[in-house]
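After the C-alpha cells below, expect a handful of questions from me.
In this view, the complex is presented without one of its protein chains, the others remaining in place.
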C-alpha cells in the first residue's frame, strides 16, 4: 500500500522538549511499522501559525499536532473543568484520567465534536509565578493589583484573576521586553520556559505556587485515524506513549535542576501557602458561571485518581 | 496530472517570476501563484485564505506599521516634522550632503523606539525623502536609496523584533543580542555619514544654508514639543509604560495633539485626508505581507530549506567557512524571502552545527540580523525599496541605480562584523550579560 503522509505540526520552538519528542514519536513509529508512514515534522509554527493547527487537522491540511486542554475547552465548554487551576497534580494524573471511564467518555466526545483522536497527554510542566520585583507572597491577597501576563484567551485570563492578580494579555514574544520595562509585573510559566525565554534575566523572584500542572495531548485527525488498521492504531498509540514517556522524564529532571540554577542566577525562590492558593482558586472556579456546565461529579472523580 | 503535481514548486516559481515581471503587484502575484501551486499539488486552495487571515490576525506587532505611517502623515500635514527637521538641519545641515546626513541621524534616533526597518522608512523616512526630493535638490533615486539604507539601522539598534525571534530559537539572551547590536548600528551610522560626505563633495550635493546662531534658540523652541516625542517614546518603552506596538499608537496620538492643538494647523478636513491616505498605504503594505504568508507556507511544505541544509551538512566545514557560507546563503535568501521566514524556518536547521563548530551564537545572531537587513534593500525583492516607492512614488529602478554603493558598504561592514566578533560581543560582555 501507499505510504500514509503524516504532517505533524506544532507552534513550539525546536529547543522545547515536546518538540524534540516529536522526533521520538517518528522513530518509535518507524520501528514498529517500518515504511508505513511518511512522518514530516514542522515546528515553530512554520507550517501553521499558533492556534491554527487544529483548523488544519480538521480540514485535512495536516494530520497530527499537539492539542491543549484550553483549545478543547474552547470547542466544548463543559471541559473547561480540565483547565481549572489545581485540578491535575502530576504527569501520571493526566494518564490515569485518560485511561479511566470518564477519560474514555472524554476522548469519545472530543472525537465526535472535534473530529480528532487523543493518543496520550505529555507533561508540559508546572506553572509557577515569576515576578519582576521581589515581594512577599504568601496568600492570594498578596497578589492584589499585580499585573500578571497571561496568554490572550478567556480561560487563561480567568485563571489569572482566580490567583488574585490583575491578568494582562500579552503575546508571548513581547513578554521579555514587558518584564524588562515593567509593562507587566509578572508572568506565569513552567520553569523550563523561564529558562528558555531568558525571563530570569529580567525578573527577581519565583513563587512556587504550582497552580497548574500543564499537559498537552498528541492528537491525530479522524480522517487519518479511520484509515488505519487495528495494528497500525496500536503502533501509533504506543509511539505516542513512548514519546510522552521520554518527554516527561526529561522535563521532570529539568525542573528539579532549574530551582538551583535560578538561585545561582540570584533569583529568590519562595514557597507560598499553596493550600491557601488552592482553596481560593477552586472556590473562585466553582462559584463562577463557568462551572455551571461542567460535568457532574468529575472533579471528585479526577481528584480520586490522583494516586 | 502527475507532471504538474511533481513539479508544482518549479512551475509556481516560474509563474511568479513571469507575472511579477509583467507588472502584477507583488502581494497579489504571490497569492495568485500560490493558488496555482495548491491546485497543482492537490492541496486545499482554502489555505490561501486560511494562512493569510491567520497571519494578519495573529500578527499584533504588524500593527505598528500603519500606526507609524499614521503618525508620519499627521506630522506631515501638521508641519511637526518640518520643525523637527529644521532643528536637525541647524545641527548637521552644514556638513556636506546635509539633508542626507540628517536622514541618517534621524534613523538612529527613531530606531531607538522601533524594532522594524519598515516603520522607520514609513515614519520619518517618508518625511525626509519628501524634503530631499522637493525642488529636485537631490536625485530622487539617491534620496530613496539613502532612506532605505539608513532604515536598516532600525532592527540592528535595540529594540529589535528579528532578534527576539532569534533568541527564542537559539536559547541566547535577548538582552545580550540587543546590546550586541548597539556598536554595529553606531558603526553603520558613522560609515554611512562619511561616505555621504565624500559622495556630496564628488557629486556636488547641496550644503544647507548656515543658520545664524542667534536664531538657534527660536528654532529649538519651535521644535521642542516635537523633539520631545522620541524622548517620550523611548522613555515610555524603557520604563515600561507601553509596549513597542502601543508606542506607535502613542506617537500618532501625540502628533495629533501637537498638530491640532499646539500648532493649530490641522483642520478636520485635512485630518480626514490623512486618515484616508493612511488607510490606503496600510492596505498596500499589508497585502505584500499577505502574499508573503501564503508563499512561506508553500516553501515550507515543499521542505525547500531542509533540502538545502542537508546538502550543506554533507560538506565538512570549519567555523570560518561555515560563517562565510551562511553569510552568502543568507544574502541570497534575503533577496527573495522575508526576514521572519528565514529566521524561523531556516536558522534552526544549522544552529546545532554552528554551535558544534564553536561559533558564538550571540555573535551569529547579530551577524545574521545585519545580513538579513541587507536583503531588505537588495533587488529584486528589496521590500524597503517597494515601500519607499509606495510612500514617495520614486520608481524602484531609479533607486536600484543608486543603492549599489550603499550595498557595497553594508556588505563590507558585514564582513568586518563576521571576522571581528569583539565588535559585537564587547558591549554585552562589559554589561556582564555573557
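Miscellaneous remarks
Each chain gets a letter, A and B, in the order it is written, and its residues are counted from 1.
Methods note: contacts are C-beta pairs under 8 Å (C-beta built on N, C-alpha and C of every residue); 3 or more make two chains touch, one makes a residue touch a chain.
Following the convention adopted for this analysis, contacts and distances are computed from a predicted model.
Between the listed names "TRAP transporter small permease protein", "Menaquinol:cytochrome c reductase cytochrome b subunit", "Tryptophan synthase beta chain" or "ATP-binding cassette domain-containing protein", the UniProt record for the complex's undisplayed chain reads "TRAP transporter small permease protein". The missing chain, though absent from the display, is touched by one residue of A:157, A:208, A:259 or A:276; that residue is A:157. In the complete complex, the hidden chain is touched by one of B:39, B:95, B:211 or B:260, namely B:39. Within the complete assembly, B:21 is the residue of B:5, B:21 or B:356 that touches the hidden chain. Contact between subunit A and the absent chain runs through residues 55, 58-59, 74-75, 145, 147, 152-154, 157, 166-169. Contact between subunit B and the absent chain runs through residues 15, 19-29, 31-33, 35-36, 39, 44-46, 48-50, 52-53, 56-57, 60, 63, 66-67, 70, 241-242, 246, 249-250, 252-253, 275-276, 278-280, 282-288, 379-380, 386-387, 389-390, 395-397, 400.
One rule holds in what follows: only the chains that are shown with their structure count from here on.
Looking at the complex, you find that subunit A touches subunit B at residues 7, 13-15, 40, 42-52, 55-56, 59-61, 170-171, 173-174, 176-178, 180-184, 196-198, 201-202. Contacts from subunit B toward subunit A in the complex involve residues 43-44, 46-47, 50-51, 54-55, 58, 60-61, 159, 161, 164-165, 167-169, 171, 173-175, 237-245, 296-297, 300-301, 303, 344-345, 348, 351, 433.
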